[in-house]
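A single protein chain has been omitted from the complex, and every remaining protein chain is retained in its original position.
First chain written, first letter: the chains are A, B and C, and each begins at residue 1.
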Amino acid sequence: MPVATATATQDILQLYKQTRAQTEKICKPLEPEDTVVQPIVDVSPPKWHMAHTSWFFETFLLKQHLQGYKEFHPKYSYLFNSYYNNVGNRVQRDQRSTLTRPPLRDIYTFREHVDEHMQQLLQSISEEKLQEILPVLQLGLQHEQQHQELLITDIKYILSTNPLLPTYTPQLVKKTTQATKANFLEVPGGTYTIGYRGDDFCFDNELGVHDVQLEDFQIMNRLVTNGEYLEFMQDGAYQDFRHWLDEGLAMVRKDNLEAPLYWLQQDGEWHRFTMHGLQKVDLNEPVTHISFYEADAYANWAGKRLLTEFEWEAASQVYPPASGNFVESDLLEPTAADPGKEGMQQLYGDTWEWTYSAYHPYPGFTKAPGAIGEYNGKFMINQMVLRGGSCATPENHIRTTYRNFFHPDKRWQYNGIRLASK
Amino acid sequence: MPVATATATQDILQLYKQTRAQTEKICKPLEPEDTVVQPIVDVSPPKWHMAHTSWFFETFLLKQHLQGYKEFHPKYSYLFNSYYNNVGNRVQRDQRSTLTRPPLRDIYTFREHVDEHMQQLLQSISEEKLQEILPVLQLGLQHEQQHQELLITDIKYILSTNPLLPTYTPQLVKKTTQATKANFLEVPGGTYTIGYRGDDFCFDNELGVHDVQLEDFQIMNRLVTNGEYLEFMQDGAYQDFRHWLDEGLAMVRKDNLEAPLYWLQQDGEWHRFTMHGLQKVDLNEPVTHISFYEADAYANWAGKRLLTEFEWEAASQVYPPASGNFVESDLLEPTAADPGKEGMQQLYGDTWEWTYSAYHPYPGFTKAPGAIGEYNGKFMINQMVLRGGSCATPENHIRTTYRNFFHPDKRWQYNGIRLASK
Amino acid sequence: MPVATATATQDILQLYKQTRAQTEKICKPLEPEDTVVQPIVDVSPPKWHMAHTSWFFETFLLKQHLQGYKEFHPKYSYLFNSYYNNVGNRVQRDQRSTLTRPPLRDIYTFREHVDEHMQQLLQSISEEKLQEILPVLQLGLQHEQQHQELLITDIKYILSTNPLLPTYTPQLVKKTTQATKANFLEVPGGTYTIGYRGDDFCFDNELGVHDVQLEDFQIMNRLVTNGEYLEFMQDGAYQDFRHWLDEGLAMVRKDNLEAPLYWLQQDGEWHRFTMHGLQKVDLNEPVTHISFYEADAYANWAGKRLLTEFEWEAASQVYPPASGNFVESDLLEPTAADPGKEGMQQLYGDTWEWTYSAYHPYPGFTKAPGAIGEYNGKFMINQMVLRGGSCATPENHIRTTYRNFFHPDKRWQYNGIRLASK
Partner (left out) sequence: MPVATATATQDILQLYKQTRAQTEKICKPLEPEDTVVQPIVDVSPPKWHMAHTSWFFETFLLKQHLQGYKEFHPKYSYLFNSYYNNVGNRVQRDQRSTLTRPPLRDIYTFREHVDEHMQQLLQSISEEKLQEILPVLQLGLQHEQQHQELLITDIKYILSTNPLLPTYTPQLVKKTTQATKANFLEVPGGTYTIGYRGDDFCFDNELGVHDVQLEDFQIMNRLVTNGEYLEFMQDGAYQDFRHWLDEGLAMVRKDNLEAPLYWLQQDGEWHRFTMHGLQKVDLNEPVTHISFYEADAYANWAGKRLLTEFEWEAASQVYPPASGNFVESDLLEPTAADPGKEGMQQLYGDTWEWTYSAYHPYPGFTKAPGAIGEYNGKFMINQMVLRGGSCATPENHIRTTYRNFFHPDKRWQYNGIRLASK
């Protein structure tokens, strides 16, 4: 059931519980010590994610709508507000590892406290009131799902910095993969309508539905694989300025990049750190943990280009994706395409797909008043749009109109490449 | 005469001489000591600009096409190449102030040497050959014009860091200015064709002519003034997070911004450093030397928004600009709009106008092969498009399809604000 | 019993057990989450200290001298070596918070493992062999004591960065303090012998016994108090360049210093963060958590000066200290002098005393061969000597010849001020 289609109290409560339980499932394999560090500013401590998502419900629902509600702890809003200036001062983003207290067990208690009161709220309010708070409630659930994906990528990063290279979970049975031939599928030019037009939940950044004119183009039938990316590496592409945006080249040189994040050579063979420990690179699996710069350089090297977000959305209208390798598969890493399948694959799941579109407002975009208005709009600069979800995304979280966004140098997300041609 | 319309040898030679002379005119008021420093990495030493523009003609024309040509000095290509990886190693961008030698007088000799040989080349080649080299020759002249604008902004920055606040040139007679009422002009929605479609020179980034669909919108009849911007300041807007993009707010706080670049308060009154020394802020003149972040925050505060580059170009089709305050006025600062004029003003000249469009390739954009291909394409990330030219732009350099671009935090250019509504 | 006087096996074993138990006592109040973070590079995670001190015994004793000993874990030497290049590669100092694994409970197991085998070693070796390994064993115990002091100061720092300002332990009953009048005691000039001349343990940096000539001087009878330091603050001394070394002034301005570390004003009154939470500043207690720069500026402001380390050691010969407020008091903060006492006070304990002596080798200083030689010598630059121990120092760890050392900008240790006159 898509998050947003639940409207009856019971459905919503069930959805709430499922969503909250999923967060705890993700954190279960962790030691308390794992939940507190912040190796880079992009990564938040898992404990912080667990508390922050609860703070969201406490702040925007319980304190507003549950009569007599007392906040769990008077300092938690200061500790666990992320970036909502409207809500007040807070721990600076790069200081989240100072929060060794409250200990993890207190955060679990906080979660229980919030969950009990959310249940109380939902069971006590009128249908009318329910409809009034539904948008914020849905936003809270979507928000928690976004943090579930961040939890996975942040845990991966935290474990990767540890010299012991610890395993998050053992791998489910690993199948031998096979190569799927790349080919390019036609998307006819014309006028396409962009943005969300349904009745369910969507983020404000998907609104401002508008038409764009596109010319004919071709889109690759699957994601670019590790094997293809290895050819790019072995061709000396990281050293060849011709393929790179100028700022990408500067990053490559400053950070001595020569491979995707998490790749390392051992005994002359490329391995990658995965959620299941260090493994040999599988040439048929999609390449991931690359920056936009690397995606763009790869496309240039291959004589192709990246899609714009409008082309991606148009393609998803021509080739509507049904399902994909999402977090529910419990694989937590991208999987190889299926050589037995015709046509489009992997448009959903496996890896987010970098587009050559800046994350800017659609025409007519307006921010909600107050804190909720800070959700998306204030980040609409210097970031690039990604589409399609990944192996860390909940299936009922994604839409073809969904706009994810990261700075072009970020590599710790499950981001990958799909090519366009002419 | 627009640069690009010259095709006969005599016309071209005259254009070449005029263009080159203009560079030297700009540098005339400088001391040799002024021409060598680099107070921030964005700013290049004037001496470097003078040499680099000559290096361009030597490298891409004389060494390729003038038989028997010997380069002026074997090391100059290393010293004065800007960013062309295809041409080889070079002094790093942030190291340009190490070039105290060659002294300024040698750079003038270098310029003469290049000019004499360019004259020789132009006078000796066949008409056919002329047509062959014309694109690069035109690019060289356009390139020199771009550096003329940079020279002016870089000289302004250099002088501004000096505690003596020296005057570049005395001001031409200063008229009293008057306020022009702001109003918003209609631009009807529909399909507009974007990009350069003429036969004269344009940059590669203007190509990839394509249609865009726009909805109705309204555009302000003039640039935002210092007076209007002062209201924004006095309303505490620099301290009010609600108006700002998140990265803009971070910049405001880190750099303690409270006014445009070059503004300083003296005896309780706002002054600004100009090319003619420190002056009281004129409330009717357009605000300039602001970042994209400030432009966007101003628009939010005013309950309006910035235009996209497509809207700007569409507006210029509906209200075609004729002339403006360009470098030829010798004013070197933006001027007040004319209250006596109806309709659109200042679309050309005075200040570049920040748009809310990322500097990305148009559909079908392709780079030229070799070094010339490095001219524009590799900068198409993290920068915002500006339109319309400024008081430091040569008049025959601008077009309505011209795309200037800077990172959103840059303030040392003559950049300003025009608002859109609805 | 001083660590170094134990020579019989039973005594040594008892000393070993006591010393190791003390480390665990210090860590007992911590949550696992507290033991893994590293808020500044000077501070190491408590878990790391616990493991590193065990690594020391494993590396320099068990692996060398206990036949058949297998190291606890093949990677621990990489994880928990501090700075011994002779022993091999290691986790970089600023990367110690990456070690979320092994979890704390594994480190306790590691400690038990080492302790059992140390017991086995000590109970199985011959008297002759015991004498051979005694110097390294004593060094291991002294080393663990040094890390006990660091544990306390690092825990204090970690807790202080937490917005909840958590208490390490409740305070023992707090007595009302009284002021002790400052006066200056004579130390006659002449030749003094500096350095350690006994038969027990000392560090290599105390050797190179040598004579120095001193002139008459006077030494303050107690440490400078918070009350005296507050006068310095209230006199505007942090803003008055005349009192400061140039680099001290630069630090004051860059970091906006206006009080010792851990001081903060609340409702117009100065408080300080202590091991027992936030408390009002007690004017009679010694000031602590100040840099050398602040100590020197205070002395200049007071018209006095700091002692050299030679003067301090000479004074300790004239006024031999018996005891002091060391870690055994369980107070963990400096205490007020006793107004009822005549003569010298606080020479031992309460706070380390900054001297105006660089931490350089004594004449004839030689480093031991191999890794042990890296213990002290390679740090003999840019650091200042401190004398006398603090409330975090074990009593049997200190000597009047003991040379502690820190960079002049460091504030997180229990460092304080004693003045000299003439």
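Going forward, a residue touches a chain if its C-beta (ideal position, glycine included) is under 8 Å from a C-beta of that chain, and two chains touch if they have at least 3 such contacts.
Note that the structure is a prediction, hence the values are computed from the model and not measured.
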item	value
Displayed partners of the chain not shown (whole complex)	B, C
Listed residues C:P103, C:G248, C:P334 or C:G389, member touching the removed chain	C:G248
Selected from B:P32, B:P320 or B:P339 as touching the chain missing from the view	B:P32
Chain not shown, touching residues in chain B	31-37, 39, 47, 75, 78-79, 91, 95, 97-104, 158-159, 161-164, 166
Those residues of chain C which, in the complete complex, touch the missing chain	83, 85-86, 191, 210-213, 215, 241-242, 244-249, 292-293, 356-358, 360-361, 363-364, 378-382, 408
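By our rule, only the chains that are shown with their structure count from here on.
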item	value
Both-way neighbours, i.e. chains that touch chain B and touch chain A	none
Chain at maximum distance from chain C, centres defined as averaged CA atoms	B
Inter-chain centre distance, chain A versus chain B - centres from mean C-alpha coordinates, in Å	38
Centre distance in Å when chain A and chain C are each reduced to the mean of their C-alpha atoms	47
In chain A, residues with contacts to at least two other chains	none
